[in-house]
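Note that one protein chain is taken out, while the other chains of the complex remain in position.
Letters A and B name the chains as they come in the text, with residue numbers starting at 1 for each one.
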Amino acid sequence: MTETAQAAASGPGRDDEAAPSGTGESAPAGPALVRVEDLRVTFHLPRRTVAAVRGIDLTIEPGECVAIVGESGSGKSVTARSLVGLAGPGARVEAARFEVAGRDVRRFAPRDWRRLRGGFAGLVLQDALVSLDPLRTVGAEIGEVLRVHGPSGLSRTAQVRRLLEEVHVPEPDRRARQYPHQLSGGLRQRSLIASALAGGPRLLIADEPTTALDATVQAQILTLLAERREAGETLLLISHDLAVVSRLADRVLVMKDGRVVEAGATPVLLGAAEHPYTTTLIAAASGRRRVTTVEPGQVVAEATALRKVYADRTVVRDVDLSIRRGEIVGLVGESGSGKTTVAQLLFGLVEPTSGSVDFEGQRFSGIPERARRPVRRRLQLIAQDPLSAFDPRWTVRRIVAEALPRGAAVAPILERVGLGEELLDRYPRQLSGGQRQRVAIARAIAPRPSLIICDEPVSALDVSVAAQVLDLLVDIREKDGTALLFISHDLGVIRDLADRVLVMHDGRVVEQGPVRSVFDHAGHPYTRRLLAAVPKLEVFA
Amino acid sequence: MTRAILRRVGAGALVLWAAATAAYLALLAAPGDIVDTIIGDGADTPVIRAQIIREWHLDSPPVVQYLGYLARAVTGDLGRSYLLQRPVAEVIGGQLAPTLRLAAAAAVFGLLLALVLAVAARRPWVRRLSSTAELVVVSTPPFLIGIVLLSLFSFRLGWFPVSGDRTVAALVLPAITMGLPIAGTLAQVLRDGLDRALDEPFAVTARARGLRESAVLVRHALRHALLPAVTMLGWSFGVLVAGTVIIENVYGRPGLGQVTLQAVSGGDMPVVLAVVVLSAAAFVLINTCADLAYLIIDPRLRRS
Partner (left out) sequence: MSIMLTRPRAAIRTLRRPRIGVGLAVIFLALALTAALRPSLLAGDPLAADPLHVLEAPSALHWFGTDQLGRDVFFRVVHGARHSLVISVAAIGISVGVGILIGLTAGLGHRVADEALSRSVDALSAFPLILLALLFIAIAGIGTTSLIVAIGVALVPHFARVVRAQTFVVRRAAYVTHAVSFGTSKTRLVVRHVLPNVLGPVPVLAVIGLGEAILLAAGLSFLGMGPQPPSPEWGAMISESRGYLHIAWWASILPGAVVTATIISLTVTGRFLQRRFEGRETV
């Protein structure tokens, strides 16, 4: 089996060339930490077998930062977890060569793996809110690693404090006594990293370590990881985001469908990508201004001095906003900035505490729902998670037909969003994420609205799919002259798409104007901070 | 935290009041004269009738009757059984001890068995075996479990006495009969909870720290699995009450269950009402404890 397997693993050849020429043999710390050849991971699930990883090679030398990039289902996480024997339930792991810490792990007993985990390799997962045990204090979580792997001598409390200080958690003694849900997202993620570092691992595996975080917090965590790398820590970084990776990694492996399609030193790969898939990823990450030619028409919707107070919390303060026909207005802010509430106010789901909303020249807020109904169809909504916005008992045909005049054909609308007739009788759950969002768009454009509110419509999608959906939205604006209010935490998407942008912070619009001027000459310090935090693809060629 | 506790206690008191009122309304709704209903199959003499009218304030307006009933309930006066010619508190108090012994033994047995089964179910063959056994146990009427155990261990093998409650051995079969349905359901809930917890990211993190699977289970997953099991406390109490009525009958044990049955068939309403209100009180107490246990187990529910 070995020969055939190795023959099959010709794809990732570049990896072998890149590794020794990089840090490999000149590195002082000795042999590679990880040397894997023709790794295959297959999941034997109840009714089917899924080949998640189909023969990849991976070498990690001491002191280097290797990144695996790919979209969901590419097998990148499974690869990383296989290195510590945690590929997952039902997984069958095979490899022609599988050495971790210089030892052949293929004959490892559970006991051997346990010695490797935590001590040799630390693992950091995506969201500390669920990756740290929510029922235990941060100190207990870190202390648990220390009990298994920690050095003796210092007291446990002192070691926990030192670790939290190392990842720059202020007031470490107090934080150690708190539970994960009592910490902010950034502190939580830092604590998770501290717990992974507690065993003094030689390799730190970070699986999407910043994906659940706001941009400014993400930037801080990336800085922390960069700091670890400078200190000589070996990093394996797993991410869907090429821009995040480009800041840290020495080498990048691009994975798709369980295979490495391209690999190489980061500047080389970003500068001269050969595989079309890599090119797509780079294009999506570096952003692309979508050309538009629509002249704004009359005002479609206008919000004046909007204010919303919940109990004792003011969520939206004095927001003014107007959208013209054919315009794409971006509304940017981090979680908790009030941007979603603004959308609900405009949409008439929530009544403002004070201020007003006008739609198509008529008062839209402060009137009974009955009075809004006649114009309802001219105002549509596309949500982040289309699945929950579809009645689970309805087929695609019925979902779209609801938005059309009685008796109108559904197929042409579906065709417009690039979906075939064969999907008509499917249920939403049977569709992929991209298909679902297209159905949501079909439903939104069917009644020929004058304004569509898009609330994070692509943030749950893989970058290549997101790019297609954005193209579709721009096309709709161009052909129908529909105005779009585009709400997002992702500045990159807004930059590529919007004509005008409003930046929200703590319920206020802190800055607004044409996209170019806001992005190039931000006036408000918050906007500047937000812009600085956006990971940029660092292309060298 | 104090406020959360106070709120739960208040809600419990409210449910209790509603339960007492519902029982009272049920008495009023009974067909026929209310005095006849209270006498049931007891001796019907003018003296007793006068006594009942005085005790239940039947000569006063309905509001006064109701308030009088509530006042008696609050002060712990459970009234008088005219069938047995004794105060209800005495009738119930005398039979409380054997029932509590049985219920406690059954609860401990059920909980321990459920824990053992849920943890042992990490092995596939145990899982298959125990989930089948659970389905059978949960689907079997408790009296049938009792009859099967009796026929096997008492009549055939002669290991345990057929009836009575004088010896500890006499407690074994009834406690098992009553504990099995609890174990069956709790094991299911615990096992599902463990499965879910062991699939969570924090379990992956814990494994990645080099913990043994048993440590991940005990130190992390078990607490998460306990949460849904705590919710089942109130339900388990219902099973215990149903159990006392049926199992005391099957094994011929004295206890509250027997008292209740005799009261129901003899139409002794004061005793029936007292049993119903008492068990509602116990249920409320147990659910309040469950809510507090929740707060202790899950820090996310505490708001400081």
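In the analysis below, a residue touches a chain if its C-beta (ideal position, glycine included) is under 8 Å from a C-beta of that chain, and two chains touch if they have at least 3 such contacts.
In this text the structure is predicted, and so the values were computed from the model without any measurement.
K.L.:
Identify the residue among B:L6, B:A22 or B:V218 that touches the chain left out of the display.
P.N.:
Touches the omitted chain: B:A22.
K.L.:
Out of A:T234, A:Q380, A:Q435 or A:S488, which is the one that touches the chain we can't see?
P.N.:
A:Q380
K.L.:
Looking beyond the chains shown, say which of A:Y179, A:Y277 or A:F347 touches the absent one.
P.N.:
A:F347
K.L.:
Any idea which of B:P254, B:G267 or B:P299 touches the chain not displayed?
P.N.:
Considering all chains, including the one not shown, the answer is B:G267.
K.L.:
On chain A, what residues meet the omitted chain?
P.N.:
1-2, 5, 43-47, 82, 85-94, 96, 106-108, 113, 347-349, 369-370, 372-377, 379-381, 383, 385, 388-393, 402-403, 427, 429-430, 447
K.L.:
Please give every residue of chain B in contact with the chain that is not shown.
P.N.:
14-16, 18-19, 21-23, 26-27, 29-31, 37, 124, 127-128, 131-132, 135-136, 138-144, 147-148, 150-151, 155, 195, 237-239, 241-242, 245-246, 249-250, 260-261, 263-265, 267, 269, 272-273, 275-276, 279-280, 283-284
By definition in this document, only the chains that are shown with their structure count from here on.
K.L.:
Can you name the residues of chain B that touch chain A in the complex?
P.N.:
Result: residues 199-202, 204-213, 219-220, 223-224, 297-300 of chain B touch chain A.
K.L.:
Which stretch or stretches of chain A touch chain B in the complex?
P.N.:
Counting only chain A, the residues touching chain B are 81, 84, 86, 89, 110, 114-119, 121-123, 125-127, 130-136, 144-145, 148-149, 179, 181, 192, 195-196, 199.
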